[in-house]
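Just one protein chain is left out here, and the rest sit where they should.
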Amino acid sequence: MIAPTKPDLVTVNIDGKEIAVPKGTNVIEAARLVGVDVPHYCYHPKLTVVGNCRMCLVEMGMPAVDPATKAPVMDPATGKQKINWIPRPQIGCGTTASPGLHIRTQTPQIKDCREGVMEFLLINHPLDCPICDQAGECKLQEQATGYGRGYSRFIEQKNVKPKRTQLGPRVTLDDERCILCSRCIRFSKEVAKDDVLGFIDRGSHSTLTCYPGKQLANNYSLNTVDICPVGALTSTDFRFKMRVWFLKQTNSIDTESSVGANTVVWSREGQIYRITPRQNDEVNDTWMADSGRELYKQVRAADRLTVIKVGNLDSTLDMAVKAAGEIFKASAGAIAVVGSGRNSVEEQFLTKKLAEALKASTQLVSRAGTGDKILVSADRNPNTRGALVTGLISALPTQQLTGLAAAIDAGQIKTVVSIGEDLTAAGLTAAQLAKISIVYLGTHVNATSTAAKVVLPTYTVFEKSGTFVNQQFRIQKFAKAVPAPAGATDDLVILAKLATATGATVPTADLAAVWKTIAAEIPALGTISFNNLPDTGLLLDQTPWATLPFVEGETLHFKPAASAETRS
Amino acid sequence: MAVIPVSRQPLTLLERTYLPQIAGGLKTTLKHFFSPKDTMEYPEERPAIPAGYRGVPTLVFDPHGREKCVSCQLCEFVCPPKAIRITPGAITPDDPAAHVEKRPQEFEIDMLRCIYCGLCQEVCPEEAIFLQTQYSTTGHTRADFVNNKQKLYELGGTLPDAHFKWDKKKAAEEGGNAH
Partner (left out) sequence: MDFSFYFNFPLWVRLPLQGLAVILVLFPLAAACSMAERKISAWMQNRPGPNRTIAPIIAWIPGMGILQRLGIFQLAADGGKFTFKEDPVPGHVNKFYFILAPIIAMIPALTTVAVVPFGAYISSAGQLTPVILADVDVGLLAVFAVSSLGVYSVILAGWASNSKYPFLGSVRASAQLISYELSMTLSVLPVFLWINTPGSHGTLNLFDVVAMQSGVGLRWDSVWFGFTMPVSAFIFLVALFAETNRQPFDMPESEADLVGGFHTEYGAFKWSLFFVAEYCHMIVGSGVFVLLFLGGWNPLPGLPLHLLAGWLHLAGTPLLMGALGIAIFLGKVAAFIFFFMWVRWTLPRFRYDQVMNIGWKKLLPLAIANLIFYALAIALIQK
């Protein structure tokens, strides 16, 4: 990978302020840098520029030069070089910065332009904000307030268009609200690589539609809802569920694969309503997969574990920990710990501590799928690399625990601590499970939790804070969005209690204390604490593991390391 | 502060016996004894509710029987004591009001929290919530004081609608300007 060279800078003047911007920056981005807001609809920083909404009109000018001599023409009034203003306004999105470019965004002409554009957009807009899900995060609302005229001159009847078109399984289109910005069309074509959307008909008849016989069904379709500046494209799942201004936003990480897309979890009063992507230009830009948006449904799933059990009896945390301690004592030396690539770095660290205290072998279960080359990678564990960094494992995990199965058959392993992993799915038979005592920490019911001697319900990713290390060896943090259901206990607390029950000394089960120990014991994480970790994450040194054969293929902003390429 | 000396008339002997005053007082109370009573005998007699009275908030139907609330949740947002709780829901396509698309699935106002400020009525873009003349709320449990959607419509009834904007929209959809 070639290190980016220092970009060429060009100096532009926006509303009287000089700023040096990289060459190729357009006027909207340049204005953003000096704190000038240029309103726009169709422009999106991660998509190509089409310039069809005309909202970003600005006045543009260049320093005057004498055509013959190329000498600067000076303005005697100011003593500075004279500016030749173009008499008609230009679109900001389609204008790239050039040396000496002058931009005015606050003139009466621009104000008129914006009011005119707003008026045209609102002519056929149904103005049904009270029922529109976009209300509260609608560009049309914001810019009508900021730049609109404030009253309507239109007395004719508005256009009537289809109100509830199902573009795909997850996206519903309200055509009346559409302002024809084409963001969704460009996204489907450029990012999702699934060019199914387009406009048909002309003038006020123009309608967004799918190619005949096709659907907007790709795994990134909900990003069109995110980028839709109005309420035309709505999520069928979130439609009419809750107004966005009630929702609390919590930064989180998509756990569906090792990409670690940055997300925002929108919740109200302990209930999650939706998950949207959070911009991280190093990881996921402003996108995420649809499959990751549905993960919140596990929080209130019917098969959620909420009762601590010892044997088949309801129990308390302390009694369960005591029971586990007795199981550990009875089978000392014959214990295996199955950690999880879905646990956070902190939990994996405490798992390692527990395994050390039990003198147990540790293994992880790998989950491999097919990468889609965009934002879902082949490794479906979000934190395989965290286990490597913390030292929980030293080699890449396998999908089947054949070694463990053999040890159980040989009678060398009598107790297995499974942290959220279904051992049956990992290749152990029911007969093997029956031979051993299982201590299960997890969130949902599965064959292993049913067979376990001690069941300790834990938190999902939405109910706790922590960190994941993604495929780039980027350590990223997620925060607690909603409180956990009664009966579940923080994984850290359980792990710390289990380790304490076996006589080990572990840090208190809060993030600050755990991170203090992690920083002290793991050199790669020596400078990090949970609080000083930036929202966009921090790249770790991956050289110690550069030779491992990771399964990931290429995705957005990620190329597999050279070793992986040589392997293939 | 200036001190103003006020001269007090010395009391006469009769006044000092206090007896004429007692007699005067007895006369006054006796007069009231026989005068008509001021008390309003509440459950049978009711006070006249002045116009603009802010009673219990209610939901109303328009004259065509359509529930006006579209569950935009602005009242829930503006409510200072957070007394309002709305569960929005979609209107099924086979419903006569399908063109409105959205209506409250459940609408609860906790009258133990409500402060009768009227902001919900003021903020409502659909003119669907009104503080009407109902002023007495009674119940045996806390749950009795939570008016649900059904109760709110019972209390609210039907109010005239000057605009019929959704009816106009439906008319446009059916006959007018469809492309």
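Letters A and B mark the chains as written, and numbering starts fresh at 1 in each.
Rule of thumb we're sticking to: contacts are C-beta pairs under 8 Å (C-beta built on N, C-alpha and C of every residue); 3 or more make two chains touch, one makes a residue touch a chain.
What you see is a predicted model, and the numbers here were worked out from it, not measured in a lab.
*Asks:* Sort by label and list the shown chains the missing chain touches.
*Replies:* Counting the whole assembly, the omitted chain is in touch with B.
*Asks:* List every residue of chain B that touches the chain not included in the displayed model.
*Replies:* For chain B, the residues touching the absent chain are 22, 25-26, 28-30, 32-39, 41.
Criterion: only the chains that are shown with their structure count from here on.
*Asks:* Which residues, counting only chain A, touch chain B once they are in their complex?
*Replies:* It is residues 126, 129-131, 135, 157-161, 163-164, 201, 204-205, 239-243, 245-246 of chain A that touch chain B.
*Asks:* Would you tell me which residues of chain B are touching chain A in their complex?
*Replies:* The contact residues of chain B facing chain A are 70-74, 76-77, 88-90, 93, 99-102, 125-126, 169, 172-173, 176-179.
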